[in-house]
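Here you go, one structure.
Of the protein chains in this complex, all but one are displayed in their positions.
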Amino acid sequence: MILRIDLLQTELPPPSDPDPVGAAAVQELLGGKYGEMSTFMNYTYQSFNFRNRQGARPFYDLVASIAAEEFGHIELVSAAINTMLTGATEGKPGELGDLSAVKGVRNTQHFIAGGAGTLVQDSNAKPWNGDYVFASGDLIEDLTHNFFLETGARNNKLKVYEMVEHPAARALTGYLLVRGGVHQVAYARALEKLTGADLMKLFPSPRIPTDLIPECQPHIKRGEHLKLYRFSPSDFAEIKAVFNGPHPETGEDLFVADEVSPEGAPPFDLPSQPAVFAPGPEPEMLAEVSAKLRKAAGLPAKPTGVVANNGDGKGVVDKVKDAVS
Amino acid sequence: MILRIDLLQTELPPPSDPDPVGAAAVQELLGGKYGEMSTFMNYTYQSFNFRNRQGARPFYDLVASIAAEEFGHIELVSAAINTMLTGATEGKPGELGDLSAVKGVRNTQHFIAGGAGTLVQDSNAKPWNGDYVFASGDLIEDLTHNFFLETGARNNKLKVYEMVEHPAARALTGYLLVRGGVHQVAYARALEKLTGADLMKLFPSPRIPTDLIPECQPHIKRGEHLKLYRFSPSDFAEIKAVFNGPHPETGEDLFVADEVSPEGAPPFDLPSQPAVFAPGPEPEMLAEVSAKLRKAAGLPAKPTGVVANNGDGKGVVDKVKDAVS
Amino acid sequence: MILRIDLLQTELPPPSDPDPVGAAAVQELLGGKYGEMSTFMNYTYQSFNFRNRQGARPFYDLVASIAAEEFGHIELVSAAINTMLTGATEGKPGELGDLSAVKGVRNTQHFIAGGAGTLVQDSNAKPWNGDYVFASGDLIEDLTHNFFLETGARNNKLKVYEMVEHPAARALTGYLLVRGGVHQVAYARALEKLTGADLMKLFPSPRIPTDLIPECQPHIKRGEHLKLYRFSPSDFAEIKAVFNGPHPETGEDLFVADEVSPEGAPPFDLPSQPAVFAPGPEPEMLAEVSAKLRKAAGLPAKPTGVVANNGDGKGVVDKVKDAVS
Amino acid sequence: MILRIDLLQTELPPPSDPDPVGAAAVQELLGGKYGEMSTFMNYTYQSFNFRNRQGARPFYDLVASIAAEEFGHIELVSAAINTMLTGATEGKPGELGDLSAVKGVRNTQHFIAGGAGTLVQDSNAKPWNGDYVFASGDLIEDLTHNFFLETGARNNKLKVYEMVEHPAARALTGYLLVRGGVHQVAYARALEKLTGADLMKLFPSPRIPTDLIPECQPHIKRGEHLKLYRFSPSDFAEIKAVFNGPHPETGEDLFVADEVSPEGAPPFDLPSQPAVFAPGPEPEMLAEVSAKLRKAAGLPAKPTGVVANNGDGKGVVDKVKDAVS
Amino acid sequence: MILRIDLLQTELPPPSDPDPVGAAAVQELLGGKYGEMSTFMNYTYQSFNFRNRQGARPFYDLVASIAAEEFGHIELVSAAINTMLTGATEGKPGELGDLSAVKGVRNTQHFIAGGAGTLVQDSNAKPWNGDYVFASGDLIEDLTHNFFLETGARNNKLKVYEMVEHPAARALTGYLLVRGGVHQVAYARALEKLTGADLMKLFPSPRIPTDLIPECQPHIKRGEHLKLYRFSPSDFAEIKAVFNGPHPETGEDLFVADEVSPEGAPPFDLPSQPAVFAPGPEPEMLAEVSAKLRKAAGLPAKPTGVVANNGDGKGVVDKVKDAVS
Partner (left out) sequence: MILRIDLLQTELPPPSDPDPVGAAAVQELLGGKYGEMSTFMNYTYQSFNFRNRQGARPFYDLVASIAAEEFGHIELVSAAINTMLTGATEGKPGELGDLSAVKGVRNTQHFIAGGAGTLVQDSNAKPWNGDYVFASGDLIEDLTHNFFLETGARNNKLKVYEMVEHPAARALTGYLLVRGGVHQVAYARALEKLTGADLMKLFPSPRIPTDLIPECQPHIKRGEHLKLYRFSPSDFAEIKAVFNGPHPETGEDLFVADEVSPEGAPPFDLPSQPAVFAPGPEPEMLAEVSAKLRKAAGLPAKPTGVVANNGDGKGVVDKVKDAVS
């Protein structure tokens, strides 16, 4: 089972100019064959289906904990897409022309099916499907698959980086390239441990050094390219039996973080988009009811959730803005 | 982001007689339109796409935390399917006839694509897909959807319960009917809070009282039909503003549990199935390498993971057997 | 727009021994690429999309009215499937084992997703989809398609006839082979009228004379192989400009019926199947409520609908039984 | 079975400026998960699969007759799309550049696969499929589904209304919002009758009063928001046992119309589009052959079909123009 | 089995201005229901599944050899698409903005999934699938299908011709219209031989004479509209038993070519597109390694493959340019 921490794994910038055409492209990183739904679900089901896991515990722990990190990635991609869709519509709900500005965008379902919201689709609006999951049960083969999957994912992230210049997309791909790179190394190293084959010369693949990408730098500086988190308060202690040795590009030592997970960052509470009824045509009504219910339940008058823009004096917005500029 | 606790939300029995035909039917509860992939992913993406969540925090918290519980449900269904597939094949890997016993089963990909492992498909082998996710962004509409989704899910669980008599399937459906019932109530109650419509007379739907199902009784006795967990060490405190009042069938008070999550139960470490190369044709080799790596990393000689059948004297197997008999 | 007459186009036998495996095969005639959903939807959309229909009115009328007949065919196939599924489950709702008899059938969704009811799928459980519709807008090409579609449909009907011996399947295919044959001729004749190409030598295709099939005889005797109905009280008068001349197999004259439609036959009111909650786990409750509502609305105490088995002394059941024996 | 009346259920405006990009968006209302193919097919198959319909006749009649109305809706959406596609191409057939104006539209298959004609797809060009049909056989559950389906449909209609300003789209959504609203009420009322749950407070959902939409007004003035038609000359008399009581938004009485169906309006006979060979590259040839065939069959020299623009002096075009301006 | 000749069946022009929007449209001719994947795969599987082929050898030979020609067609369409995609991106790999020029194109996967490369999809980005293959095994029916398939293919080719003015698309459609026309005739003639039905009056369908299309002229002048090739050094001698008699449009005699296949033309070696890493971000590195490997293997220093633009003095580029101007 899982526990949920209501933070993003890294900071994303607040909404700025909307970019619904770019958002449609970023969908590839969510629902594409090599998107984060695929990494999340592949490792999750491989861990569910792992037989004799006590006999191969270090490898089980590796796959199971990377799966947990990937949930954070579908969350991040969604946050980026939602950020990019914010502001694309205007006007009062039920008013002719409110959505005419997005009539010609690449994925109209962002606005017709959704409320300026992420879809579980790729950049061509094809839904992700369960047959993208490869879980042969054969450990060597699953690891081979995972190494290849991360390679394909890295290719797609680089291309989306080149294609979409919106700040949210740049912050997203900068972070995912670094963390995806760690996973790519982890699976290659696991294969080495099992077979003795030297795979490190395959890096980087595609052959574009991560440190060429400016948006990766803040994360590299913090060492995010070298470590795995366990993403569990209680389990997955044996990752370190596999994830060690030198990083293939930098030679630095790989290691398992002492912290259970990255510190995380509060998400921006994205504003209502009344023209698409999100969270409803009259958000004030929802707020009123919520306040009343909170009161009846003996909860504080102000919402208890932590978001980046709730004016709590912690200056999160500014910090984020700096990070992405 | 999430943290992962390597326990099942409830106990499942150990493998007994294999039932690959039944396992194919149970797949409906995983990858069907009304299966647990759908509940997990619908609530997850509704939470990701929730706009102005501070303004409707109690509802955001409700959807986001139920999403977290649903991860445990895809895990449970997978564990049940894997249990039912265990033992269906025999013989040495690469030997003619090893899989002849399963040539005629309903879903041959369990053995050809997988290693006697769960697929992300429904009972007719159609893969789950991302367009099963409904996230309109309109809170009232999403809640209406969720109430309906849980109703459909309950229908399917009852039918699979009637269809498959394998102990793992019975333990699974007994538990899911109870917990799904809580979610069905939660979404109906949320709609009531927002609109004033009295939905409680719709229960139970389908009109079969949960307490008719013997396998639900242990969970009802423990009050699992009355409570929601937050599934977060830090967040989702406002659920209780929505989830309260009387249970529509029993009149007992609904409440939010003090514990973050159910206690959970260690999963059975399902045995190797060499004929399908899971976790490999020679599991011993994997165990040897793992032991060596563990040693090199300064880890204990014995695997650190907790499973139900690792002979640790805690009698988990017996406890589970009692529970399902 | 349409009006609905609550009668089947021909009689089907009452439920007898269930045949859920056969029912899965019959699905090909509903949701297969060459099933009745395809004929219904192809002609319907071709009529919707028909440009300059005044300029080619006889052809528009032909396509539009055959479309109307095809609705009756999806209704008939569904009725046959539902008849074959009747009785396959037993026991009280919510009872372990109620559906164990159908755990291994070819299409478990008949019972898990449906209530012993037809699905919009083919014989391999693949859903029918809208890209099976061909509507190029080019009349000659659409007619060529339609001729081919009816040829494929006839092939599949013959094979299902050979495969499934259940009385409902036999009555179904016997009727559909005759009526489908008329449509096949109609489209070939239309092409002849437009181009002068002599297509009549292509009949029968597949080269199995319809009169070899015993179940076709009652319909041939009534001349159903020779006529088209307008299926409209007011429109489609110009069919007869196209549909005339000799039948390619018998030489008899083709003609447009004076009657708007076949006389039709009341369907059997298929019995409740409580184990799959159809129409509910407690059908009596539904009947009570219905009676009360009927009374409140000033309607007769007895249901006003006409079905084959409502004991109204008209002997419908016997008549049907004779017809199919 | 059905009879077909060759009229639209309401008037649509004649072609004006083409809007192929808007037409692609309107496709969501045809082939989307919540489009009219879904409403038509869901209710149709629920009626086919309805067991013990005599025991729950008022509900059977309700579902079966609404199904019939929905055929008129797929017809209307198609007519609107075809109207919007009219004029988008020009030039002689087989001429380079004829279609260059539509090379970049969102759905190129409108012109490559079709002849400026409707496709059975959604706004992202994904085909409608049969698994969008929900027919559990459990009456309460099917009605719950139908209420939710109409809610989703209303959401999408509102958004398409906001997005597409073409007169045909406005006339279409104005009408469908009113009639879909009636169906939404009908299913909620049916659930109330069966369970006692008060669902009327859920209206309107989404919470945008229908009378805010100017294009709905003509239909509201005619009382189209209050009545159901039986859509059968002979059947479905028991609808009124369910469909009665106050309208949730206006408090006016709901009722079943005395007329079998709406009066209807002749469709515009959309002009040939020779560049896409609809109805052929040389429509004149088709007209000549048709005239000859008509004559040979003893039919009048002029086409007998009724269309809005056949110069019969009844001023249909003007009437329509007024209605939509 | 097959042998591969590394030549295109006809000349295509070299890259000029990129046209990624047009390339998305041309995809219909590759992966559409009526595209070349369909013709290739339909005839291929019909030949594989052909029973009693000795008994119907002339027809087997016809289908099997046309299948072989169709491989050349998927190759040609791909070459055209790749030509049109060339030059659409620029800049150094891994550089922000490199792909911003193609962010809004109709099929972004051309650049994200591929390296400015063809996808096995249609013009709406839907993948080709195996159920587009019709292989009933009934010879008459399969030929009927094939005649219809070629008719649909011709329709789509004409429309793409009208839509896309890029030189590569024009050269492509000019050639395919001629060769597809031969196949359309071949299947109609085969049906005539088997049934006696006179199908020649159906030509041309769509009713646009091929000789209206300027880009078809060079091929018609060479007689490519009259002949079939055997596409085998050893087999398929009996085609000529079927493929003979007058061409339906010109009256000229159809015949089987003495040459095994068309002479063919070397393809242009399309240039690297480093921004999408095709064939890699540093093509020079690949060239170096290749040169080294060639040397080690005792191969010539210069690449041995024949391409249109390898500066070998044969003036291929100029010849092609003339042909398409």
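Should a chain be cited, it is by its letter among A, B, C, D and E, assigned in written order, with residues numbered from 1 in that chain.
In the analysis below, contacts are C-beta pairs under 8 Å (C-beta built on N, C-alpha and C of every residue); 3 or more make two chains touch, one makes a residue touch a chain.
Values in this document were obtained by computation on a predicted structure and should not be read as measured data.
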item	value
Shown chains touched by the chain that is not drawn here	A, B, C, E
Listed residues C:His145, C:Arg170, C:Lys193 or C:Lys227, member touching the removed chain	C:Arg170
Touching the absent chain when the full complex is considered, from C:Pro18, C:Gly32 or C:Pro267	C:Gly32
Listed residues A:Asp61, A:Glu75, A:Asp138 or A:Glu238, member touching the removed chain	A:Asp138
Contact set of chain B toward the excluded chain (per top definition)	91, 93-100, 102-104, 106-109, 111-113, 121, 125-127, 275-277, 280-282, 285
Where the missing chain touches chain A, by residue	33, 126, 131, 134, 136, 138, 140-141, 144-145, 147-148, 151-152, 155, 191, 195-202, 205-207
Chain C residues touching the omitted chain (full complex)	21-22, 24-25, 28, 32-34, 106, 122-126, 155-156, 158-165, 170, 206-208, 212-214
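By our rule, only the chains that are shown with their structure count from here on.
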item	value
Shared chain contacts [chain A and chain C, defined touch]	B, D, E
Whole-Å gap between the CA centroids of chain B and chain D	41
Sites on chain B at which at least two other chains make contact	33, 126, 131, 136, 138, 140-141, 155, 206-207
Chains that touch, pairwise	A-B, A-D, A-E, B-C, B-D, C-D, C-E, D-E
